[in-house]
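For this depiction, one protein chain was excluded, whereas all remaining protein chains were kept in their positions.
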Amino acid sequence: MNSYGTLFRITLYGESHQNAIGVVVDGVTPGTRIDLERIKADLELRKPKAIGTTPRKEDDEPIITSGVFNGYATGSPIHIMIENKNIKSKDYEHLKKQPRPGHADFVANEKYRGFQDYRGGGRFSGRLTAPLVAAGAIAKMMLPYRFEHEIIQIGTLKDMTQIDSYLEDIIREKDSVGGIIKVTIKNVDIGLGEPMFEKLDAELAKMMFSIPAVKGFEFGTGFEGVNLKGSAFNDVLINDKGKTKTNHSGGITGGISNGNDIVFKVFIKPTSSISKEQQTFDFKEQDIKTLKVGGRHDVAIVRRAGIILENCAAIVLADAHLKYIK
Amino acid sequence: MNSYGTLFRITLYGESHQNAIGVVVDGVTPGTRIDLERIKADLELRKPKAIGTTPRKEDDEPIITSGVFNGYATGSPIHIMIENKNIKSKDYEHLKKQPRPGHADFVANEKYRGFQDYRGGGRFSGRLTAPLVAAGAIAKMMLPYRFEHEIIQIGTLKDMTQIDSYLEDIIREKDSVGGIIKVTIKNVDIGLGEPMFEKLDAELAKMMFSIPAVKGFEFGTGFEGVNLKGSAFNDVLINDKGKTKTNHSGGITGGISNGNDIVFKVFIKPTSSISKEQQTFDFKEQDIKTLKVGGRHDVAIVRRAGIILENCAAIVLADAHLKYIK
Amino acid sequence: MNSYGTLFRITLYGESHQNAIGVVVDGVTPGTRIDLERIKADLELRKPKAIGTTPRKEDDEPIITSGVFNGYATGSPIHIMIENKNIKSKDYEHLKKQPRPGHADFVANEKYRGFQDYRGGGRFSGRLTAPLVAAGAIAKMMLPYRFEHEIIQIGTLKDMTQIDSYLEDIIREKDSVGGIIKVTIKNVDIGLGEPMFEKLDAELAKMMFSIPAVKGFEFGTGFEGVNLKGSAFNDVLINDKGKTKTNHSGGITGGISNGNDIVFKVFIKPTSSISKEQQTFDFKEQDIKTLKVGGRHDVAIVRRAGIILENCAAIVLADAHLKYIK
Partner (left out) sequence: MNSYGTLFRITLYGESHQNAIGVVVDGVTPGTRIDLERIKADLELRKPKAIGTTPRKEDDEPIITSGVFNGYATGSPIHIMIENKNIKSKDYEHLKKQPRPGHADFVANEKYRGFQDYRGGGRFSGRLTAPLVAAGAIAKMMLPYRFEHEIIQIGTLKDMTQIDSYLEDIIREKDSVGGIIKVTIKNVDIGLGEPMFEKLDAELAKMMFSIPAVKGFEFGTGFEGVNLKGSAFNDVLINDKGKTKTNHSGGITGGISNGNDIVFKVFIKPTSSISKEQQTFDFKEQDIKTLKVGGRHDVAIVRRAGIILENCAAIVLADAHLKYIK
C-alpha cells in the first residue's frame, strides 16, 4: 500500500509515464502556513542538474488542488499533483523479455502478472520521490526542527571536492556508482517515538528503506561502533537537558529521541541502469544473453538523493511530533 | 504502541519486574499446528547460558491461555504469557537521580513523567524479547521458509572460535561489547512486499530497529557495496525463476522478494550496562558524578540475540505471506 | 483522517469550492478491467436531476491520472480526480457569524479555528460523495456480488409513486425531508468479516455513518425486531449452503456474512439547508437571530443517495473480499 503515517499521513500515487504523480497529505495542522515556493525550492534541489544526473528534465511544477485556503492549511487533506510531461514514448515491451539486472522488472512482472505499467520503471521509478519531497516540504513547515544532509562518499570517493571529475570517469566507463549520505536533524524535542513498535529509529528505518535504492541504514557511529566497548560507546549525560558528551547513539535511546542531534547514514546502491552492456536471462531465448539498456539515467542518483532523505525524515518526524508533543 | 502487523499481528505487553510479560498473536491461520515444544526450544536459545551472558536466570515457561484447541490454531488470537519469577527487589529509585549512560532512564523519565516502572529497565528491558521470540516461533510454524542466523563479529573479534576467551577478557575489564549478526532466509517466495510503504526490506528494517540495542541494518553487501560500480553490483539473472549469479541486493529488489535468499546484517551496540564505573549527570547534585551500575547483566547480549532477530524476521514474513501469497 | 480500508484502501481529498475533489484507490487487483464508462454511469445516478434535487449542476467528469494501463489496473494506486467547475463565488463569511442549524459550521469553526474552507460547506459538502461513488464503482468491478438499493420512505411518504407531487409540496413550503433507503447485496460469499473488530456489519456501519447526513443504520428487521421473540427471530437453516428460511439478521451472523442476501436500511436526516427562515445564535450580536440560508440545495438529498450507499458498501466488501476470500 502507498500510505504512511498515523496522524500525519501521506498517500502516494503515480507511475513514471502516466499523466501525473502526486500525493495526498492528511493531518496537516489547520493554520499551518503553506508556502508553495518552499515546496518548489525543495523540488528544485532534487532536479537533475549536476554532472552524473539524468538528462530527462521535468518541470516538476506542484499543483495544489485542495486543502489550502488563503495560504493556510484548512485541516482537510492537501493534494499536490505533478504532471509528467517529458515522456519519451519508446518501446519498453522488451523488458518483459529481458529483465534488467538490479531492476524490479522481473519481480514486477511476476507480482503484477504482466499488467504493470513497465514504461520508465513504472511505479518503481525514482520519479515517485518527487511527491515525497513535496510532502516532506509540508512536513518541515509544521516542525521547529532543522534538517541537513551531506554526501560523505560517492563510489570510492570520500573527498567531495573531486566529485565532478570522478563522475566524468564513471560516465566515460558507461557505469554508475552509489554513495553514502549523512542526515542530521537539529533542535529535536525529547520524547519522540515509543516502544515497542513506534520507536523513532524504527520508523526512520522503515521510511528510508521505502526510498528506492536504499540498502543500508545506521544511527550515530553505525556499524563502526562494533569496535567500541560499552565504556567507550555509552554517551555520557552532561546536563539535565539530556545533552551527552558524545553522540554515538545518534540522538535516539530506547527508540525515543533524547534531545541530541539525530544523526543517521544511508547507503544508496549504485544506479541499476548503466549504458554498459550487461548479461541477463532472456525469457524468449531461454538463455543468458547480452542486454543494452537505453533510456536516460543518472550515473549517481546519490547526487540528487539528499533532499529526498531529508524530507522523508521530516515526514516521519511530523507524524511523531503530532503523536508525542502536546 | 505495541502492535505490529496487518494480517498477522502481534501485541506485546510487560515490564521487567511486573508479574508477567506476554504477547497476543492474531491472524494465525486456523488449522496451523501449534507445537509448544518448538516455542520452548526457541526460548531456550535466547536463554543466558554461555560465557558473557547474564546470571539472571528465568524459566521462561510459555503458557498458552487461548487460541489453541486440540493442538491446532483456532483462528482466534493466541495469547502466550511468561511469568516473571526471578526478580530481585532492589532499589532502583536512584536511577531517576543518576540516569545510566546508554540507557533509556533519562528519556523514560522525561516521557513518562516519573510514572514508568523503572525496575530492571521496565519496558525497555531485554526481557520483552522473550515474547517476541515466542511469537516468532508461531510465525515460523506458518511459513515454508528456513531461517538461519550467524554471529559474524563480536567486538573486534571476527574469528568465532575464540569467542569464550575473548569475552572472558571483557568480563575481567568489567566492560561490554556489541556485535554483528547475519540472518539468512531461504526458500522464499517471489513477490513478498510492495511499494511504496509495504516494501519487504522496509518492514524488516522497522522490525529490526524495534529490537533493543540495534543500531545498524543492511541488506546483501550492505555499506561495503558503495565500493562497487553498478556493473559489478547488479545481480545478473541466470534463469527464469529469478535466480541471480550474485546476491548483492540480499534477495530483495524494488522492495519485493526476488526468490533468492534474503540476507541482512544487524549491528547490535555494546550492552549499556557495565560493571565499570562511569560518569553521568547527577540530577540531585546537579553535576557530573561517578556511577556504579549494579544488577545482573550480559556483557555481550549479541550472544543471545540471533534467535531474536531470526524470529522477528519470521513475524514480518508471516504478515507478508498472508498479504501477498494466495 | 481520510483513508478507509486495509487491503483495498481509498483516500479522499477535496472541498466544495476548491479546484478539485478526488480519490486515490489503492489495492485494486492488477488485471482488473477498469471501465471508465461504468464510473461515469454511477456518477450520473448521483447527479441532481429529479424534482427535489439541487440546481447546482456539475459535469463530474472523472479523470484517471494513474494506475490504469491499456484499460486494466496495474496494481499501482488509481487516482481519480473530478474538477469543481460550477462554483458560485458568493460570500460565505457570514457563516462564521451565524452558523446554520443542522450544519457543521459551528463545530468546524471550533475545530479548525477559522482556517477551514467554509465555502459551500467545504469538506462537509455532499460533493465529497462523488469520489466515493467513483471509488465504489471500481470496487464493484472487482466483485462478483450484485448491489441494489431502493428508497422505502421519503419524509412521511411510503408510496413511492407519489414522490414528485410530495416533494413539490415540500419545495413550496421551503422545507426539506429525509428518508430511508434499503440496500441489498446478493450473491455474497460466506465468510466475509471477522470478530472482534473486523466484523462485516461493524465495517458497513462505520462506512455508512461516514456518509454525510446518515443518522441510523440497521440490519435485516432492524429495530422492529425488538417485537419478535427468539423463536421467531432466529433464522432457520434449510440447506447445507447456509440458506435460511427467513433473513431477520440481514445476511450477517456473528459479524460474518452467512451467504444470504446482505440487507440493511439507512436513515438519512432531512437536508439541513432550507429556504425557510430559521433561528440561530448570532455570534456578533450575541443573541438568537433569524437566518435565511441562500445557495442551491437539495430538498431531499435522499433522492440521490442510493448510489452513494450502494457504492460505499462495495468499498467495504472489496476490502473484505481481499482479506477473507482466497
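Read from first to last, the chains carry the letters A, B and C; within each, the first residue is number 1.
One rule holds for everything that comes next: a residue touches a chain if its C-beta (ideal position, glycine included) is under 8 Å from a C-beta of that chain, and two chains touch if they have at least 3 such contacts.
The structure presented is a predicted model; accordingly, all values stated were derived computationally and were not measured.
Considering the whole complex, which of C:94, C:269 or C:296 touches the chain not shown?
Of these options, the touching residue for the absent chain is C:269.
Which one touches the absent chain: C:31, C:225 or C:295?
Of these options, the touching residue for the absent chain is C:225.
Suppose we count only contacts with the excluded chain; which residues of subunit A make the list?
6-7, 323, 326
Under the stated touch rule, tell me which residues of subunit C contact the chain that is not displayed.
Against the left-out chain, subunit C lists 1-4, 12, 99, 101-104, 106-108, 110-111, 123-124, 128, 153, 155-156, 170, 173, 175-180, 190-191, 194-199, 201-210, 212, 214-223, 225-231, 233-240, 242, 244, 248-250, 253-258, 265, 267, 269-274, 276, 278-281, 283, 286, 288, 299, 324.
Identify the residues of subunit B touching the omitted chain, counting contacts across the whole complex.
Listed in rising order, the touching residues are 1-3, 7, 9, 11-15, 18-22, 24, 26-27, 30-31, 63, 65-67, 69, 72-79, 81, 111-113, 115-117, 122-123.
What we mean here is this: only the chains that are shown with their structure count from here on.
What's the farthest chain from subunit C if centres are computed as the mean of the Cα atoms?
Farthest from subunit C by mean C-alpha position: B.
Rounded to a whole Å, what is the gap between the Cα centroids of subunit A and subunit B?
26
Two or more other chains touching the same residue: where does that happen in subunit B?
none
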